[in-house]
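A single protein chain has been removed from this complex, and every other one stays in its place.
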Amino acid sequence: MAEKILMKGNEALAEGAVRAGCRFFAGYPITPQNEVPEYMSWRMPEVGGSFIQAESEVAAINMLYGASATGIRTMTSSSSPGISLKQEGISYCAGADLPIFFANVVRGGPGLGNIAAGQGDYFQSTRGGGHGDYYTIVMAPNCVEEMGNFPRRCYELAEKYRVPAMILADAILGQMMEPVEFDFELVDPKTLKAPDWALGIAAGRERRIVRSYDLREGKLELLNLERMERYRKIQEKETLHENRQTDDAKLVVAAYGTSSRIAAGAVKMARDKGMKVGLFRPITLWPFPAKALAAIAEHVKNFLVVEMSMGQFVEDVRLSVCGTARVDLYARPAGVPSADEVFTEIEKVYQGIR
Amino acid sequence: MAEKILMKGNEALAEGAVRAGCRFFAGYPITPQNEVPEYMSWRMPEVGGSFIQAESEVAAINMLYGASATGIRTMTSSSSPGISLKQEGISYCAGADLPIFFANVVRGGPGLGNIAAGQGDYFQSTRGGGHGDYYTIVMAPNCVEEMGNFPRRCYELAEKYRVPAMILADAILGQMMEPVEFDFELVDPKTLKAPDWALGIAAGRERRIVRSYDLREGKLELLNLERMERYRKIQEKETLHENRQTDDAKLVVAAYGTSSRIAAGAVKMARDKGMKVGLFRPITLWPFPAKALAAIAEHVKNFLVVEMSMGQFVEDVRLSVCGTARVDLYARPAGVPSADEVFTEIEKVYQGIR
Amino acid sequence: MKLINKKPSSLVDKPMRYCPGCGHGIVHRLIAEIMDELDIRERTVGVAPVGCAVFADEYFNCDMIQGPHGRGPAIATGIKRSKPECIVFSYQGDGDLASIGMAETVHSAARSENITIIFINNAIYGMTGGQMAPTTLLGQISSTCPAGRSVAVNGYPIKVCEMLAQLQGARYLERTSVSTAPGVIKTKKAIKKAFQNQIDCVGFSMVEVLSTCPTNWGMTPVQGARFVDEKMTPIYPLGVYRSPEQ
Amino acid sequence: MKLINKKPSSLVDKPMRYCPGCGHGIVHRLIAEIMDELDIRERTVGVAPVGCAVFADEYFNCDMIQGPHGRGPAIATGIKRSKPECIVFSYQGDGDLASIGMAETVHSAARSENITIIFINNAIYGMTGGQMAPTTLLGQISSTCPAGRSVAVNGYPIKVCEMLAQLQGARYLERTSVSTAPGVIKTKKAIKKAFQNQIDCVGFSMVEVLSTCPTNWGMTPVQGARFVDEKMTPIYPLGVYRSPEQ
Amino acid sequence: MPEIRVDETRCKGCELCVTACNLKCIAMSETFSVTGYYPAKLAKLECCTGCGLCAQICPDLAIEVWK
Amino acid sequence: MPEIRVDETRCKGCELCVTACNLKCIAMSETFSVTGYYPAKLAKLECCTGCGLCAQICPDLAIEVWK
Amino acid sequence: MYQGIRISGFGGQGIISAGILLAQAGMIENKHVSWFPAYGAEMRGGTANCSVVVSSDEVASPIVARPDTVIVMNEPSLAKFEPMLKPGGLLIINSSLVNSKPQRSDIRVAYVTCNKIAEEIGTTKIANMVALGAFMGLTGALGVEAISKALPKVFKRAKPELLELNVQALKKGAETKIS
Partner (left out) sequence: MYQGIRISGFGGQGIISAGILLAQAGMIENKHVSWFPAYGAEMRGGTANCSVVVSSDEVASPIVARPDTVIVMNEPSLAKFEPMLKPGGLLIINSSLVNSKPQRSDIRVAYVTCNKIAEEIGTTKIANMVALGAFMGLTGALGVEAISKALPKVFKRAKPELLELNVQALKKGAETKIS
């Protein structure tokens, strides 16, 4: 097994993408993800890839649109306001079935907000902040090691289903250091099969077109229906989640990303006091592990959602348990709770359970 | 009462905004909403307002950001891809508590999609397609007359709560002609009280700052919590909806905008055949009339959602009925169903009801 | 007898959807002829804009990509850097290149991306039905300046070649016109050079082609061609604004 | 004895958060002095950028607005057209104005918006910690060109004044520097003229100020000032690039 | 004798070729084609020199020049 | 006699004033202030002419010039 | 009462304004009406068509997918719109420009030499009015009075003489019989 390295989350993210075969990065500086382009600016040339500091986030996503149309593994990253600017481009990538990979290291919003951590971009990420019907695969790491290991999975899923995939992190995951062990072999892009839709040298084959439109009456809907079917398959097959001590729980805390690690601390405090509390943590936010959650809801009738936002993630929890359990919300819009604070909320809710 | 005029939806929208006191319009051409900037290009100078064809949608929303910070009624409009580009700016307006007004005349998506009607921007509109925690008041007209009359309400609500407000229409509502009667008196902007936060001539008062950020530790969350409270009030007080024949219904069709008028035709066909079918139509999509829908769900146990998208609106229906009723979905992603087609779906579902 | 103007094999053999007399068709043919002549069809990737020429992705018989409005240069950059062995061109209208895409245009030139841009200046937004473009002339009527473009409301037309000529990275800039047959021939020469430059790794090359939009100008095609010669050319003088030899 | 340099009342009397020796502080003071001298504080609205000068909204004692990165000119346009009686200025860094905001910059100049832009060119992204700017010099090291800016990867620096000078709507363009005290005095004159132009309804005015970012240049402030004189000024020559008298 | 052949299914009747021909060999038909346009035609016999200018300006590749 | 007075709570010790003074009247303190910087000070007596150049370049409005 | 109409022809044949005129007239008769154009990308080709609904009830979809009446003013439109027509529906063909014959036998067909009749009245520009006249005569869906009132509202800048010609064209068209 590889050695553990102490790394910043943003660096692990960048290095993870490189190890997974990324050979094109375009980005634009924005706190708290600056380490990603900074890292790529020397790492890409080192592995024979391209790094471009784009003139804007809009340009960056469009550079990706072009680069990934040539069939290579690409990456861009940004933080909240910059991701908003990329929405049109992401929608185009989804519409053109391009498997781009990007990361949002979320900060507090809306607007300029702040540069600390937040989870206010959940809706935007899981429900296509851009226009039109599309989804993006969303993975939510909760430690630096996952920041490094998730890019590979993103690429594989993105390419398998020809949809964009993203990592939804936040300022804490981006800025903190933790030990990292990369759990996969280095990917040599030369060993990857060139996709049969990739643009480039056309010798000996039909020309190819990459586009996201069909102006003929009724035709666009057919494309969308086909894509809907792919989405259905992804929802069926590609969810990931983590259950902790949910079997005997009377209350299950639901949280993702940074909140989930803080919540884990609070759950431990609760267990130490003999309270039957568990933790449900979705690792893929889209597809949402709705079935796994529904399964818990068969025997657990109380949930406490912890999110660093006003109440976005809670909607997916509610949709999953579908009225069969009580769902409470501890919302911290652009605030980072401490484990103590979460524990206090757990106590409050727990006391109310008969 | 004023005379009925035969108007295009886009023109009614523009004229409605002007009559409601809009004196600044910035926009960028995009089908199927071009009539809005075209109309404003002569109408604004006529009423002493400003019209600017911006260099892009990004510039347009930022012109609005500036103009509305001076306290006047402003408008921009676009269609799906253009609205995606505005997401960062909309998030800033929400974060700076600016009561801008804008319209999305939705086309088929994602990507370039087509220029026909679609409802694929529901998530983006109702759940803040931009970054961070915020909501936008969303009104969904279903006829040209409402296109003309809703801007006034948008301005009033936006200003009352200091949040952006929008009209979510589509290519059909924008391009079709119908008779219009404006149901309100012409608003003379001079009679409107200048808001106490508006920038401009500062003689005799403290300077004012419009911004969307607070970088001090923990402070941004306080702003968000205050805004959350405003959102709660809006959800409590400002929902609008329409129920048709829901009292004795065994099945209620839920639809908004263009789908709702088509669905109304299908419901009529069903009633003509003696089927007990009703219609629920949210007029505000955010705040969503969840209580009104829950009230119906107390006696109706079957809903059929009709939307020109993959299944976005249906989430709000499910969240509202919260597991107490069965919710079926007739999804037409970027397709416009005929009343006949909707009726066929109604029949199918209706037959399954015991 | 021999056919002296065979249809270029780099153009798909089907009727084009452009309006009668529209300059897009002429320039499409020229580009295709050049791809044939330079024998680069099989390694060329074209970027179609949003604009009437969105259909370019159907007409060119090479790999094509169509992306967001105005972002052609960024898309072309992404392709070229990923596949330097390809010849990449971006085909754009004046709304696309000079309005919404201004930043991408300037920056791809400043970076001296080794790409070729064909810029169709028809002084109007064709596809969306005749709104003002950044290149619309003062006094010219459009659907968003129905009383004619005025300095006070709309400002001055943007002269793209002149502006980009200030950038060191812009290696070849020429403005031509397709309003007359000789102009078409000159345009072809210019575009050919813009492609040859890329083959020679010279860097950013752009040809601005003054073209017509009879439909939205409210003119016949013949009147349109005259408008180009009489009204547009004085404001947008033809010629070479930067050349790699410089 | 008399105090000969009273603090301008258009500046809020509190310490500024900029790094030691940062040029932003100097230019802030100049703008405030000019607001005092022209007696326009009560009718001025300033637009703060995203960049280190985001804090400008705290320091200027006039109405202020802070908006999205790079969109200052669009925001200023919205304000000025809504309240023509106000004096509107936009304060921007080189990343803000020349990278992400390039389209807004060019178009506000082309429209000749009657606004004043103060453009702080410090050849780097200050606030985000020293990434390359469009104005970073060739060979200059930044955190995203750690081996120095190279033409092949990053292209050429953009000379904003030179480029905008090609636009008819750009009525006043001057480049100055605040690396020396005499430079500061000249900068003040230039900025004052840019405000006076707006009062006189002349149209778009911009002053590009060569400034320092000692922190991200990895220099002492004194070394930074020298860098401006020795390295930046040759590439960005000082002077008037367009004047309304022209 | 050189000549041009106009493809009526492609010609959109724009008349640019008429202007382009220095020798004025081309005229427009009086009846419209299936596509609804009045197509161009070689009007004068033995007029065409096969210079190809008309084909240069034709936006629709509707003109074949034979020589 | 003209003089400058440096506000130690504002001065960030950038030394730009030192360079700006043609007469070299200004030097830096050897002890740092509460803000952690080594502030500037008028070093030579009767040196200052009150020309104000140091104040012109001071980014932090830390210098008052008295004349 | 419900009438869904589809009108189609070349750009320049007054297809759009004919549709608006019907809607305007329907409105004058206090009917529910809607008008919807084909727009956008299709325009480039040079054809135009629109949907009109005139109804005693609220209009569901303004896009008339199964028209009661189809008016085809040029050749290509026949092939495109004939199949859409409801069984028993009315097909009005401008036989001045359309040479082909419809394929279906479950519909009613009226041939009108619109251009010829219009030319006789004074100008081919009003061929569209002849077709509308035929529609009115054959369906009785709208009264001549309503259309006459609607005319000046739609053609705001037209001279009275021209409006008069329009009325003549309508009347002439109204004489059409099913063949």
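A, B, C, D, E, F and G label the chains in the order they appear, each numbered from 1.
Here, a residue touches a chain if its C-beta (ideal position, glycine included) is under 8 Å from a C-beta of that chain, and two chains touch if they have at least 3 such contacts.
Just so we're clear, the structure is a prediction, and the values are computed from it rather than from any experiment.
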Full-complex contact with the absent chain, from A:L13, A:V36, A:L98 or A:I115: A:I115
Chain not shown: contacting residue from B:V47, B:A198, B:L215 or B:L329: B:L215
Residue touching the undisplayed chain, where the options are A:A266, A:V300, A:A331 or A:V349: A:A266
Contact residue for the chain not shown (choose from A:S56, A:Q175 or A:T284): A:Q175
Footprint left on chain A by the chain that the document does not show: 4, 6, 31-32, 115, 172, 175-179, 258, 261-262, 264-266, 268, 336, 338-340
Where the missing chain touches chain F, by residue: 12, 34-37
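In the analysis below, only the chains that are shown with their structure count from here on.
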Chain of greatest Cα-centre distance to chain E: F
For chain D paired with chain F, centre-to-centre distance based on mean C-alpha positions, whole Å: 26
Chain D and chain G, separation of their C-alpha mean positions in angstrom: 62
Separation of mean Cα positions, chain F and chain B [Å, integer]: 60
Multi-partner residues of chain C (at least 2 other chains): 18-20, 54, 66, 68, 99-100, 102-103, 106-107, 129, 134, 154
Chain G, residues touching no fewer than two other chains: 40-41, 46
